[in-house]
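Each remark here refers to the structure printed beneath this line.
Now for chain A:
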Amino acid sequence: MMIEALIGLCLLGAGVVMFTPDRYAAKVAFGWSLLPLALSGLMLLNFDGTGNALLGGTLAFEEQFTWITLGPYDLSWHVGLDGISMPLVALSTLLTSLAILSAWTPITKRQNQFYGLVLLLEASLVGVFAALDFFLYFVFWEAVLIPMYFLVGIWGGARRKYAAIKFFVYTNIASLVLFIGFFGLVFGLGDSISSLDLPEIAQALRAGELGSLAGGLIGPELLALSAFVAMFIGFGVKVPIVPFHTWLPDAHVEAPTPISVLLAGVLLKMGTYALLRFNFTMLPEVARSLAVPIAALAVISVIYGALLALGQSDLKRVVAYSSVSSMGYVILGLVAYTSYGLGGATFQMVSHGLISGLMFACVGVIYNVTHTREIGDMAGIAERMPLTVGAFVAGAFAYAGLPLMAGFAAEFFIFVGAFQSTVIAGNGMAVMTALAMFGIVIVAGYLLWAMQRSLFGPFEFDGDYDVTRAARHDVVPLVVLIIVIIALGTFPDDTFFRMITDAVGPLVDGGPAEAAIGSGGGSS
Partner candidate 1 sequence: MAVPVQYYLVLSAAIFCIGLFGILTRRNALMFLMSVELMLNAANINFVAFSFQHGNLTGQVFSLFTMALAAAEVAVGIGIVLVLYRNFADVDVTKATTLRW
Partner candidate 2 sequence: MAAEGGIFTFAPAIAVLPFVSFLIALSAGRYMPKKGAFAGIAATGGSLLLSLLMVAQVASGHAHHMELYTWVGGEGVPFELTFGILLDQLSTLMLVIVSTIAFLVHVFSLGYMNDEGEPGLPRYYAELGLFTASMLAFVFSDNILMAFMFFELVGLCSYLLIGFWFRRSGPPSAAKKAFLVTRFGDYFFLIGVVGIFATFGTGMFGGPGVEESFPVLAEEAMSAMAAGEAMPEAVTTFFGLSPGAWFGVLGLLVLGGVMGKSAQFPFHTWLPDAMEGPTPVSALIHAATMVAAGVYLVARMYGFYALLPTLLAIIAFVGGFTALFAATMGVVKDEIKQVLAYSTISQYGYIMLGLGGGGYVAGVFHLTTHAFFKALLFLGAGSVIIAMHHNEDMWEMGGLKDRMPVTYYAFLSGSLALAGIVPFSGFWSKDEVLYETLVHGLGGSPILLGAYLMGIVAVFFTGFYTFRMVLLTFHGDPRSDLAEDPEPVRWNVKIPLAILGTLAAVVGVINLVPVHAVVGAVPEFLHDWLFHGPETLNGAHYEELTEQFAGYSAGAIPGLGGLGTLFASAGVSLAVALAGSALALGLYRGPDPAEHTEKLGALKTVLYNNYYQDEYQVWLAQDLTEGTVAGTAKRFDDGVVDGLVNRVSDVSLVSGYFLRRVQTGIVSNYAALITLGLVVLLVAFGIMGGWFGGVFA
């Protein structure tokens, strides 16, 4: 019942906070958010899952009972964690608490609603990562949109309404596309499945029981291919993969900082997590056959995103676009189908969550003081707010892949895994990897350039706010994040990487996947 307790705590907290007077809402929300955080920490300590959740691994904190029977299919409440989802749940709870803390300064109106929605968001995020039944998963996946719409739309910047509706509709279209694609598979499986249980479906698909659809009009191969493409696009929008990324900068720039933290930190991971769970776990053959275009998309995302970041003058936009770039690495790692590639990709989800969260938090703290994010509007503020700038520098180097920080670990794993991958004939992946790796140079380029322009040099600031040190509760999240980032980068194995590699093992060639199919039960 741990997961239920976790989600329940968040929902209950949301309810409580909604009806707390504004004066106390911030404190209450933060205090409450520590409960799920503590609980997830407890779960992390007691985590006893092995193997892959979808391929017959033993799950931690698993619960399953039938929810609704819709015609031939059972919808069930089925939750559980494996080595892939556990880190992401922990990430969500941690970032939520820190986001709430970092909201104390900027959020001044309708506070109880704000914090209530944030806790609501946390509940749905945990649900997304924990759900193992498609409809349950989809409920949480869509539920995330609702709080986000309000959080961006009410507390956002000047063009918040445009950004909110764009994010809302864009991602909703994506959801519909992936929904249709996925149900193509469900009906293609015909009688071999009796529920929308993801493990059952995944194992049935891997056991090659996919039939044809529309009275043989769409054969199994075509069906698998089109479903893969549909789901790839659907999830790709969330990631986001170029060219489906344009909602991101708008949402990021307009969203209030704490929400940008969650958006970049956790919401984008929903997409990559889903890609790993659905596309790359359920349809490995298709993924391999499409390795070239997918890897190419990954490389384009990395380089193109980095170049766009280089072209921005708004600190938040810079970070937003570099998220596009970093997510490209994840795709590259996923398509590699090596333990280092898949593991690194998952590790990158966590590390990028922390690092981008740190960067956005820093930008936010600076914004709280200067009320501008334009690189040109300020210079040499390091003199006035040393701690914040120090955190910013740390975050920038973490982003640029400085060793012994999480970013380097994740990216190095991805590079090694992708380089030695054989999914593309003639070591094509090695070339792709080498190309993608140039991202680390561009990243360093624009971050250092931005820092030199805005943080260092003689102090200049044309604005009528006096630039002084940030409040302590603004800096705490930054410090915490830096510590976690370094911890992950220095001891990847002892933190998450071992459980991750254990969970992705069955996906790798020669992994115990086939064995799992048999024992996994459920299918056929």
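Following the convention adopted for this analysis, a residue touches a chain if its C-beta (ideal position, glycine included) is under 8 Å from a C-beta of that chain, and two chains touch if they have at least 3 such contacts; residues count from 1.
A quick word on the picks: all candidates are chains of the complex that A comes from, given by their letters.
Only a predicted model underlies this, so the values are computations on that prediction, with no experimental measurement involved.
A.B. asks: Check 1 or 2 against chain A and report the one that touches it in the complex.
C.D. replies: 2
A.B. asks: Going by the contact rule at the top, pick out the chain A residues touching candidate 2 in the complex.
C.D. replies: Residues in contact with candidate 2: 166, 169-170, 242-243, 245-247, 304, 307-308, 310-312, 338-340, 343, 380, 382-383, 393, 397, 400, 402-404, 408-409, 412-413, 415-416, 419-420, 426-427, 430, 433-434, 437-438, 440-442, 444-446, 448-449, 451-452, 455-459, 491-493, 497-498, 501-502, 504-505.
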